[in-house]
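Left out: one protein chain. Kept in place: all the others.
Take a look at subunit A:
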Amino acid sequence: MVGMSIRLGACMAVFAGALLLSGCGSFQVNPPLARHDPSSGYRFEKLEAGSNSDKLFVVLVFSGGGTRAAALSYGVLEALRDTQIQWENRRISLLDEVDVISSISGGSFPAAYYALYGLRIFDEFPNRFLYRSIQSELIDSTLTPAGLLKLGGASFGRSDLAAEFYDREVFGAGTYAEVIARARRPFVILNATDMTTGTQFPFTQDQFDLLCSDLSGISLGRAAAASSAYPGGLTPLTFQNYAGKCGYHQPEWVDLAVRDHKSRINIRRAARAENRLSYTDTEHNPRKYIHLTDGGVADNIGLREPLTAINSLNNSWSVLRLINQKKVDKLVVIVVNAGTNPTTRRDQTPEVPGLVDTLTAAAVVPLGNYSFDTLELLRQTVNEFNESMRLVSGCKELAASKGPRCELDIPIPHQIEFFPIEVAFEYIEAADERNWFKNLPTTLELPRETVDKLRKVGQQILNEDPEFKRLMEALHGCIALAGQHC
């Protein structure tokens, strides 16, 4: 009886202790910004171009898709490193000319690593991330007593634990302060999704200005965790909003775009402006905390932000502004899309699809359709640039055919050559191989052989892309063959 009382007492003590400690788990608070300073922080214009020329402007886009996406993107980085081009009288690696990387979820891991450590990625990243059973390690760290106690806190979720893990095990606790100190292109944008607005939330100082928060104090592990907070498996991450406390003023275009709302002249621009205002509204509907989930919820390709930069002057790193200033001659957008299309036996049976199957379809199908439209927008943008030029040259030709006196002198905007390149499994020629890749799961652990196949196929699809071949011709490039250098 006495022994039983002691055991019961001990159990209660442990339970009480656990309850006491359970409130301790709280999210890592993002630091406030003392004073808004547009000349400091992680901004495109603050990064030194060095020998990287604006004339050849290269944007890489890494989609979501767990380790599958990370390995495919890493393979493309390897291919770009090994591809030599002739540019401005120099023989250089195409990777040296990359200006911007925009990434989502799984694609954010190689992007963040490259931002933090540059070329060291090629020595370290496979063992630090790609070949590891990250998913199992995450589960193990969750199931420790310390992990379980932390998870008892209402403002601490599984993604907070994942962020700590990434900081410790993958990124060496590196913060944006270290990325800023490198002061080198590419400008790497990790994208998450704002759960409330459903819009993309890029990890740039321009975005954190809205929260009056200092991005330099945030770790790459936390940014990658927000970008890859896969709904269900992982929880959203919380960020504190200090809006109104750093003297920040919205850029001029925001007010102009909001005024255009009624006229519906450019709904997309007005929506972007209103989204910005949702963070800085301190009177009517202040948002004290911002909850970020996987970047793939807003755009699983990661292309929307670059498209805005290409199509609009009102973007913190507007490429269109550079084009108008005649700084860009060739614009290259390489989309690494690790999207899959798993085979299903659903249509082989008359049975009503189950709840899980139906809910999965409801979640995945809109995502796939949106990604399809996003890629269509890229093609439309290219067509729009090319179409206006065809129109001018057609008119000139027609007028000139009427005689020399009819020749037209039409002022034209600065001309660029646009190279839209897409690395996706659907471009693998062999059906068996294509299906194998399109059936790979979305997970943070894949067998080593699968990772190696993804790296290799990334290089292969890139080298076979017709637009990449056109680019190589234009740049007298040497396409590296698998496992070889130029």
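Everything that follows uses one rule, which is that contacts are C-beta pairs under 8 Å (C-beta built on N, C-alpha and C of every residue); 3 or more make two chains touch, one makes a residue touch a chain; residues count from 1.
What we mean here is this: contacts and distances are computed from a predicted model.
Asker: Quick one: find the hidden chain's UniProt protein name among "ABC transporter ATP-binding protein", "PEGA domain-containing protein", "Acetyl-CoA carboxylase biotin carboxyl carrier protein" or "Ubiquinol-cytochrome c reductase iron-sulfur subunit".
Answerer: This omitted chain is identified in its UniProt record as "PEGA domain-containing protein".
Asker: Out of A:Thr280, A:Asn311, A:Asn337 or A:Gln460, which is the one that touches the chain we can't see?
Answerer: Spelled out, the listed residue whose C-beta touches the missing chain is A:Asn311.
Asker: Which of these, A:Asn324, A:Thr344 or A:Asn439, touches the one chain of the complex that we don't see?
Answerer: In the complete complex, the chain left out is touched by residue A:Asn324.
Asker: One chain isn't shown here. Among A:Leu256, A:Leu359 or A:Ala400, which residue touches it?
Answerer: The missing chain is touched by A:Leu256.
Asker: With the missing chain put back, which residues of subunit A would touch it? List them for me.
Answerer: Those residues of subunit A that touch the unshown chain are 251-253, 256-257, 259-260, 263, 265-266, 269-270, 311-314, 318, 320-321, 323-325, 384-385, 388-389, 391-392, 395, 410-414.
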